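Only one protein chain is missing; all other protein chains are in place.
Take a look at chain A:
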Amino acid sequence: MRPDPLRSKAVLSDLAGPDAPVARRSFLRLGAALTGSLALGSKPAMADPAQESPPADAPWSQSIGAGVVDRPYGRPADTEASVIRRNVPWLTASAESSVSFSPLQDLHGIITPNGLFFERHHAGRPDIDPAQHKLMIHGLVERPLLLTMKDILRFPSISRIHFIECPANGGMNWRAAQMNSLQFSHGMVSCAEWTGVRLSTLLEEVGVKKEAKWAMVEGADGAHMNRSLPLDKCLDDCLVVYAQNGEALRPEQGYPLRLVVPGWEGNVNIKWLRRIKLGDKPWHSREETSKYTDLMPDGTSRGFTWLIDAKSVVTFPCPEKPLDGPGLYEIRGLAWTGNGKVRRVDVSMDGGVNWQTARLHEPVLSKALTKFTLPWRWDGRPALVASRVIDEAGYVQPTIAELRKQRGSNSVYHNNSIQTWQVKSDGSVFNVQLA
C-alpha cells in the first residue's frame, strides 16, 4: 500500500513522541475529560499546570482528518462507546425473548437515537426482506387486501413524534428499590419521529363492516406476536409506520413495518407487522392473558390495561451521573403521558416535603417525551431528589406507596411511580423508595 501523503508519520509520532510534551499533555487531559462520556461530573484537576497555560493546539488541529465517506453510514465518536443499550442477564432465560434498556443517563433530548431505542423481542429480531414482506388486512372488511411495501409507501404519509414504553419499565422496582441505575430502572422508554400511513386510511381503503369492533394485529416474527385492539383506537391515532427518525425502521424496531399505538403500552405496538384482522370480539391472546395483565392483591387481575399513565424521572443527577461537589447544577429530566400532553412537572429536593415547578422545554407534544429542567444550588448536604408530573387530564403521578395501596406489589406492569434519588454528601446517587 502506498503511504498516504496526507497522513504523515510526523503527525502520528507527535502524538506519542517524547518531543511533543504539549500534545501529549492535552491528549491526557482529553482522556480524563471523556472517561464519563461528556461527563457532567468529572473533577477538574486542581493543581494541573496545564490548566494555567494557554490551551494547546491539539493533535487533531495539526493534522488532517478522515475524508467524507470514511464512514459512509456515520457512527458516534469512539469515546462514546459506553453509551449503548444494555440488558440484565439474570432477568430472562434467553436473549431472544428479552429486553434491553436505553441509556437515558447519556441522552440529552426528547428523541432517542435509532441505535439506542430500547428493544423487546419475543422470538429474537427477524431480518426481513422488504421485497417479500406483505401486510394483509382482512376479517370483517368489505375488501380484504394484501399490500406490499411499495403499495404502503404510496398512501398519504404522516409523521408524528411519540414515545413507546414497555409497561414493565420499572417492574423490577415494584417490590423494592432494586436497580441502582437510571438505565435499568427507566430505560424501557424511548421516543422517535415515526413516518407512515394512518391506520384509519388503510381501514377506509378495505372498508370496515358494521359488526367490526376489534382488530387483531400480528407480527411476522417467529412468535407471530399478536394483540387485540379496540377499533376506536385504531381509527383514532394509530399509525402503520416504515420510518423512524427519518430513516427506514431499524430491524430491532420492526423493519420494514410496525404499528405505533400512541400512548399505549409498548407490547401492542406490533413490530414486523404482517396482518390486521377485524372482528367483533377481542382474541384474548397469550400476550393479553398470561402476560400484560395486572395481578391484584385480592387475586383478581386487570386485563386490557393499555394506557401508559403519566410518569417522569430526573435524568440528572442519577446513579450513573453523580454530583461533583457543591455548587449550581441544572436538574434535568423527562416526563410523558399516554393521556396527551404533559402540563406541569414539579421537583423536590427533600423527599416530597416541598416542591418547585420545573421549566418545560418546547416542543411539548402529545404522547411524546417532554424535557424539563430546574436550576439547583446544591449545598453539599444529603438530598432526596424526585420529580412529579401532572398531565393535561389532571392526572398526578403517584408515589410508590400510593400505587401499592391500590395494587399491592405483584402486578409487574405499569409502575409509573415517582422516582426518588438519594444524593449523599459525597455527591453519589442511589435509587431509594420512601415509606
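The rule is simple: a contact is a pair of C-beta atoms (placed from the backbone, for glycine too) under 8 Å apart; a residue touches a chain by one contact, two chains touch by 3 or more; residues count from 1.
Going forward, contacts and distances are computed from a predicted model.
Colleague: So one subunit is absent here. Using its UniProt record, which name fits best from "PadR family transcriptional regulator", "ABC transporter permease", "Branched-chain amino acid transport system ATP-binding protein" or "Cytochrome C"?
Modeller: "Cytochrome C"
Colleague: Considering the whole complex, which of A:59, A:103, A:196 or A:322 touches the chain not shown?
Modeller: In the full complex, the listed residue that touches the missing chain is A:103.
Colleague: Pick out which of A:119, A:165, A:237 or A:346 touches the chain that's been left out of the picture.
Modeller: Checking each option in A:119, A:165, A:237 or A:346, the one touching the absent chain turns out to be A:346.
Colleague: Among A:55, A:207, A:326 or A:380, choose the residue that contacts the chain missing from this document, as touch is defined above.
Modeller: A:207
Colleague: List the chain A residues touching the unshown chain?
Modeller: Chain A touches the chain not shown through residues 36, 82, 84, 86-90, 92-94, 96-97, 103, 105, 122-123, 136-138, 141-148, 151-152, 154-155, 172, 176-181, 183-184, 204-207, 216, 218, 222-226, 274-275, 277, 279, 281-286, 289-290, 293, 295, 297-307, 309, 319-320, 344, 346, 350-356, 384, 388, 390, 395-399, 402-403, 406-407, 410, 414, 422, 430-435.
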